[in-house]
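Note that one protein chain of the assembly has been removed; the remaining protein chains are unaltered in position.
In this document, chain identifiers A and B correspond to the written order of the chains, with residue numbering beginning at 1 in each.
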Amino acid sequence: MSGPDRVRDYVCRCEEIPRSAVQQAIQEGNVTLNDIKRRTRAGMGVCQGIFCLRSVAEMIEAEAGVSADSLEPMTARPPARLVTLGSLAALNPEE
Amino acid sequence: MSEHRPSADMQSRRIEQHPLLGKLAEADQVDITVDGQPLTAREGEPIAAALMANGIDICRAMPDSGESRGVFCGVGRCSDCLMTVDGLLNVRTCVTAVADGMRVETQHGLGYWEDGQP
Partner (left out) sequence: MKTVDVAVVGAGPAGIAAARAAAESGAQTVLLDENARIGGQLRWRISLALEHTGGFDIPAGPGPDISGELEHQLAAVDNLTIETSTVAWGLFAGNVLGISTEDAAAELQARSIVLATGSTDIVSPFPGWTLPGVMTARAAQIFMHVHRVLPGRAWVILGDGEEAAELEADLERSGVDVIARCADPDQIRASGTNRLAHVEIGDAVYEADSLAIALGRQPDAELAFQANAAGAFVRDLGGYTVNRDDSGQTSEESVYVAGDAAGIATFDELIAEGRVVGLAAAGAPDVEIATARQALTAAGSQRRSNAISQLRLQAVSS
């Protein structure tokens, strides 16, 4: 367990990805949102990046000088909400 | 605004009276357990609201760091209020209503199914 003053400086809450890991990935030349996602898992969690995509874009802008306005959003894949596999298994594509 | 200050009873965080929304409506009671301890909830409210009203702010411990998490987005989008409910893992407690007899447990890491398998 962590001590009271341990610094918990995450960018991606879901996957517990620290700021330093994202910074390192940018310095290694990953300067798109999908590259950062693949390299660090930031944005790969339950929230689908909705709470970190913007922060990662701003970090890429600050660290690599790539304008956030020019960054493509992360690829969006279903499901947009946490749904149980059991409920999806009941889907019958032939219906 | 001090006349609207909720009761000084620190045990309850229910907002019984609100200057714009009025008095809290009556609701039937629902009995649940949280990590084995009995707790009373209002019928229809989300699990996380029942916990918060009873002073419980921690829902899970994260897989990598073990750090505690509680309600963050309140709308079922983030992963912070996931708990194990009636043996089912990763239940979004901020958007899942309580039910009588429900067993709610703090989720440690990715959680464990009832047979002990991670």
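One rule holds in what follows: a contact is a pair of C-beta atoms (placed from the backbone, for glycine too) under 8 Å apart; a residue touches a chain by one contact, two chains touch by 3 or more.
Being a predicted model, the structure only gives us computed values, none of them experimental.
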For the chain not depicted, the shown chains it touches: A, B
Subunit A residues that touch the omitted chain in the full complex: 2-5, 7-11, 13, 19, 48, 50-55, 57, 68-71, 73, 75-81, 83-84, 86-88, 90-91, 95
Where the unshown chain meets subunit B, residue by residue: 1-2, 4-6, 13-16, 18-22, 24, 44-46, 49, 52-53, 57-59, 67-77, 80, 94-95, 97
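Here, only the chains that are shown with their structure count from here on.
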Subunit B residues within the subunit A interface of the complex: 62-67, 69, 72-73, 76-80, 82, 88, 90, 92
Residue ranges of subunit A in contact with subunit B within the complex: 1-2, 8, 13-14, 16, 45-47, 50-51, 81-82, 84
